[in-house]
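See structure below.
One chain of protein is taken out of this complex; the other chains stay put.
Entry: chain A
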């Protein structure tokens, strides 16, 4: 179990410059083993103004995505090129698997429709029965039930037939329809996710494209973020307290934030008014204002092995 957890590769989808994770297992894994909460951003397509309880996907900061890649605990997939290459790729087996998965979804939808229909029919019959209770004979009911069974049987046969033919769907012209079985064709659906397209996760993605993509993502606050993360701190976006991050000493479900944090450049000049106002705000909400910067490595030759050094300072009101 522990080994499996440490080997897990989080799939980070890069879409329009944002880093998203769609797999709930990955989300749980990141939170539990890497101290990354990120932000739930998904809402319901039918009610996009509902923003109280958001769901998948989860959106990562660029520095969080970079941290996962650097720890070899995740990889970045550029969704646009990935999807196109999967859809047009020459891999016959993968294509068949995908077509089969679409079939499966359509069959499931079909079964759901049928069930719904049967329920409605049963309701109507129940009403009719209640209406003409005296006249009704059990024979009629039995007959209609038999009728239902036969239609379902036919539909199933059709589904099976189509499943067999699915393989040749793209290579040759569609074969002649098996005549009688066509009375209830499988419904057309729009798949809501393309997860089936990605099912066989190829190992090649991990190395090449993702590391090159991780290179061009180097947010300036990354060293500061990594410093906090390596000390077991959790971060959430800090805008509500006017900073870059709110920093928690553990999972935000269990703790209040200790700091509101900003990352600066080593020689970036900070107006004293910013320190004063942030320090005052932080004290008012029982936090202290944390700011830090990465010391450039070339100054001390000793730094080499451990990488860069990050210096942090905490500001709070002195109470006098």
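The rule is simple: a contact is a pair of C-beta atoms (placed from the backbone, for glycine too) under 8 Å apart; a residue touches a chain by one contact, two chains touch by 3 or more; residues count from 1.
In the analysis below, contacts and distances are computed from a predicted model.
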{"item": "\"RNA helicase\", \"tRNA-splicing endonuclease subunit Sen15 domain-containing protein\", \"Exosome complex component RRP40\" or \"Ubiquinone biosynthesis monooxygenase COQ6, mitochondrial\" - which is the UniProt name of the missing chain", "value": "\"tRNA-splicing endonuclease subunit Sen15 domain-containing protein\""}
{"item": "Contact with the hidden chain (one of A:40, A:54 or A:314)", "value": "A:314"}
{"item": "Touch criterion as defined above, residue of A:57, A:74, A:243 or A:282 at the omitted chain", "value": "A:282"}
{"item": "Chain A residues that touch the omitted chain in the full complex", "value": "231, 249, 258-259, 264-273, 275-276, 279, 282-283, 286-288, 290-293, 295, 311-320"}
